[in-house]
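Every protein chain but one is kept in place in this view of the complex.
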Amino acid sequence: MDNRRKKIVIQSVLLLSIASLFAFFAINAQINMSNRGLQFGYDFLGREASFDIQFSLIEYSRSSSYFRAYLVGLINTVLVAFFGIVFATILGVTVGIARLSKNYLINKFASAYIELFRNLPLLLQIFFWYYAALRLLPLPQDSEALFFNFYLTIKAFYTPALIWENLHIFIYFLIISIVLIFFLRRYAKNIQEKEGRQIPVFLISLILLLFIPFLSFLIGGTNVDIELPVLKKLSKTTYIFEGGLAIPPEFIALLAALSLYTATFIAECVRAGIMGVGKGQKEAASSLGLNTQQILKLVVMPQALRIIIPPTTNQYLNLTKNSSLASAIAYPDLALVFTGTALMQTGKAIEIVSMVMFTYLALSIFTSILMNWYNKKMAIKEK
Amino acid sequence: MIKNLRLPKPSKNNLKVCLPFGFILIAFSILDVFINSFFEINLTSAFAPISTILPLFLGFFGFYLIRIEYAGIKHLDLLNKNINTNNFNAFLTLIIIFTILKVLPEFLSWFIFDANISGNSSDACTGSGACWTYIKVWLRRFIYGMYPNAEQWRINIAFISFLLLGLLGIFSNEKTKKFLILYYSLVYPILAFLIIYFLISGGVFGLEWIQTNSWGGLSLTFIVSFFSLIFCFPLGMLLALGRRSNLPAVRYVSIGFIEFWRGVPLITVLFMASVIFPMFLPSGVSIDTLVRAIVAIALFEAAYVAEVIRGGLQALSRGQYDAAKSLGMSYWKLHYLVILPQALKIVIPGIANTFLALVKDTPLIFVVGLLELIGMTNMAKTNPKWLGFAMESYIFAGLVFFIICYGMSKYSQYLERKISTER
Partner (left out) sequence: MLKIIRNLVLFFCASFLLLSCGQGGSGKKSETLEKTKKAGFLNCGVSQGLAGFSNADEAGNWTGIDVDVCRAVAAAVLGDSQKVKFFPLSAKERFESLKSKQIDVLSRNTTWTLTRDAELGLTFVGVNFYDGQGFMVTKASGMRSTDDFVSGMSVCTNIGTTTELNLADFMARKKIDYKLVGFEKADEARDTYGAGRCDAYTTDKSGLAAQRTALPSPDDHVVLPETISKEPLGPVVRQGDAIWEDIVRWSLNVMIEAEEYGVTSKNADSLKSSDNPAHKKILGVEDDMGLKLGLDNDWGYRIITQVGNYGEVYKRHLQDSGILPGGRGDNELWTNGGVLYVPPLR
């Protein structure tokens, strides 16, 4: 009884002190805000923003609401995080495998890359890319095309853009082809288990993926036009490229720094994963006559993935959170647009910071749940 | 396709022919690229259209010729096993060697040969290379920030005393070993805080008061990482224990705290510290910016340290708990005397990693207006008298951070090896 009472006492003391701490903060906040004549409320979200944002994937103008500005910032964050994850994964896996290569030079090279980019602060890398490296790019009028119509200039990376007509029909056809591939794989697996013969799944999937969306052009009414960037003179010496996509150098610098930095951690995870697969597995597979590529694909990778996925998820989360460093350069992501500009214009510190923190929390928890589900699916079912 | 090429296959039989021929080809190709990049002389200009790719072909063929399996010559076999296992590897090896040779002369000339280091103003930088004069002139600022030159001895003494007090743990004998945890989690932070308060900040004993806004540079990086670490360490320990506790309230509070601080980016946390902390305090009470930043970073890192320590706690077998309980120890006693010493020893590398991450995260305090090393280099490079030295700034800052972080990671790997052999 005494033990039980002690437990209850400890817990209630803890909860009470936390509650009183929050109350203390809340009361002070109230007093301070009323002293300064401020009102607590989220209704400012409906008000007009009156500032412009450089880069936005959705419609935005200075007469849009603060909430719309929040959405623009959020989409920009997700954009840079998504591409960052893609590039970091590709690079990280490559470097991780290179790190295990028997070739001495490649091994050391990969090792040097990992050590160099891992031990430099991410902020420094972002600054370096934006203020030092990308400043060396030429002005639009002096630039040469990279290949065909891709121009890398100091003002933006100009690429040709695709103008779609009836994009949704194309997407439907794409979805149909993916579903068909799904069924094809199930069918192929069944056939292999029943009759033992293999169907060239990869080849057929490739054909399906290319052919069915192509059909949408013929019978679906989709049309795609390529818009090329063309040099346009703004004034005597000021030029830009008009038409096509203009990817701002802020985005490129942030993407480059994030990918290179996170790739080092992913490379280490991949290496740990592949090394974590017992040597016996590789030896048994090679005794069955499989070559190196097949061993990697059929035996090592599926087992290694179980070890690789959890820490890699962590790295994806870190990348998403690190994208908030965009406020150090002028990339309009959630941190810069909302906790930067919007906060300075409205002064609603508590509301804005709470919204932003909550958003990041939601993103983290969402990714965690996704990966936990994947993890459970891949876990070895113990009998 | 490369596999099906019908070429003379080098083997032990034609060793005497293939080997010298192969080596000559390789040496020639490397020499060609070397002379091309260092002295700008094109040896193979006779074959003008393909002269740039010629060394690649020659070297590739040379490597093919020396790829003799089990030749019996030790060094040849070592070479083959390491960089010449198949065509693809040989190709990559050549590419790497050529890239290094091509990049090296430019790099060396910018870094060393055309660089300037003498003089005291930007006029001294006449060469086309790096301007190390700039670093030399600003070095004091980079290390000490805006701290007055005359008082910098205080920072030096303070750091030396931090180091000495921190290393006291090595000199503990059996009797004092049990106080180690208490020392590091309680006594050491308090002592360090007092040293900072009286020595670096000053204001008493005739020392001039230097406001925290003037602290900066590398010394501030160390102060922030160091204090964040020693404050987040005890808190992380409590959280890790709390997360494994049987009391549901304690457990859920710990989980909530840990998941919250792990889910938000550090820059928003710092921003919250600079803008919102003041609102939560009674009006009239103002806490120094530096203290706010350290508290914010400490709370943030405590969540990560808690996870690291939790890993260590999980690695211990239940037997330890059971044995200690059977001896009649209470919760705190058993943790303090039995569990924590073992768990902490396991996770020292993890803690070293956290400290590494902390050091790399300190540049973010520019959000609250403090200038540590990167902040100071940014300020220096925009000074009107020293424009245009962005590259030197970043390379200097990068070099300093690299040395610190690489050194620490190597040390933590050494610790890990030492500990794993002990068990």
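Labels for the chains are A and B, by order of writing; each one numbers its residues from 1.
Following the convention adopted for this analysis, contacts are C-beta pairs under 8 Å (C-beta built on N, C-alpha and C of every residue); 3 or more make two chains touch, one makes a residue touch a chain.
These numbers come from a predicted model, not from an experiment.
Only one residue from A:I240, A:L317 or A:M357 touches the chain missing from this view: A:I240. Within the set B:P20, B:G388 or B:G407, the residue that contacts the chain not displayed is B:G388. Contact with the chain not shown here comes from a single listed residue; of A:F51, A:Y104 or A:W164, that residue is A:F51. Of the listed residues B:S286, B:Q314 or B:Q413, the one in contact with the hidden chain in the full complex is B:S286.
Residue positions on subunit A in contact with the hidden chain: 35-38, 50-55, 62, 131, 135, 139, 154-155, 232, 234-238, 240, 242, 248-250, 327-330, 332, 336, 340-341, 343-345, 347, 349, in rising order.
Interface residues of subunit B with the unshown chain, by the touch rule above, are 141, 146, 148, 211, 213-214, 274-275, 278-279, 283-284, 286, 289, 368-369, 378-379, 382, 384, 387-388.
Simple rule for what comes next: only the chains that are shown with their structure count from here on.
Each chain gets one centre point, the mean of its Cα atoms, and the points for subunit A and subunit B are 24 Å apart.
The touching residues of subunit B, counted against subunit A in their complex, run 81-83, 85, 89, 92-93, 96-97, 246-250, 253, 259-260, 262-268, 271-272, 275-276, 278-283, 359-364, 366, 374, 378, 390-391, 394, 397-398, 401-402, 405-406, 409.
Interface residues of subunit A facing subunit B in the complex, by the touch rule stated above, are 7, 10-12, 14-15, 18, 24-25, 28-29, 31-33, 35, 101-106, 109, 115-116, 118-124, 127-128, 131-132, 135, 321-322, 324-325, 327-328, 335, 339, 343, 349-350, 353, 356-357, 360-361, 364-365.
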